[in-house]
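Quick one: the structure is below, questions incoming.
Here the complex is missing one protein chain, while the rest keep their positions.
And now, chain A:
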Amino acid sequence: MNTENKIVTAGIVDDDEIFTYGFKKLTVIKGLFDQILHFSNGKEAMDYLTDPQNSNHLPDVLFVDINMPVMNGWEFNAAFEEIKSQLGKNIAIYNISSSVDLNDIKRAKSNPLIADYLLKPIDEVYLAEIARGLQNPTDKRRYN
């Protein structure tokens, strides 16, 4: 990894333990992110983001599953929009799901807050691309 690159923290918001384990493992093997936070539903993630103690440890990117108990992905998206301006950091949000329902895909993609909708199982190449863009913001700007 290029030492000039910034430290990137990613968060995974998903109740599926196997997927979460795999996601973490994959990012370690591929060296995609420097740090991984895990929340098993939208509420846990929201509690973390709004806790002032964590203001210096906010993630750069969040991968948010749609189907979750307590607070699902849609509810998280809405709640995040409320607090977005009060966060000291620009956090990219990706929705992840195994749902191929066109309504779900449209709903996520039409939300300007959501960077993209990723279908499970996660495409490793695309995930690596996202990680690279976050490590090196100037690169991202060049390609955009």
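Everything below uses one rule, namely that a contact is a pair of C-beta atoms (placed from the backbone, for glycine too) under 8 Å apart; a residue touches a chain by one contact, two chains touch by 3 or more; residues count from 1.
Going forward, contacts and distances are computed from a predicted model.
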Q. The complex lacks one chain in this depiction; which UniProt name from "histidine kinase", "Chemotaxis protein CheA", "Carbohydrate ABC transporter substrate-binding protein, CUT1 family" or "Sulfur dehydrogenase subunit SoxD" does that chain carry?
A. "histidine kinase"
**Q.** Option from A:Thr9, A:Asn41, A:Asn77 or A:Asn95 whose C-beta touches the chain left out
**A.** A:Asn41
Q) Which listed residue (A:Gly31, A:Pro69 or A:Pro137) would be found touching the missing chain in the intact complex? A) A:Pro69
Q: Determine and list the chain A residues touching the chain excluded from the picture.
A: 16, 18-19, 21-22, 25-26, 29, 40-41, 69-70, 98-101, 120-122, 124
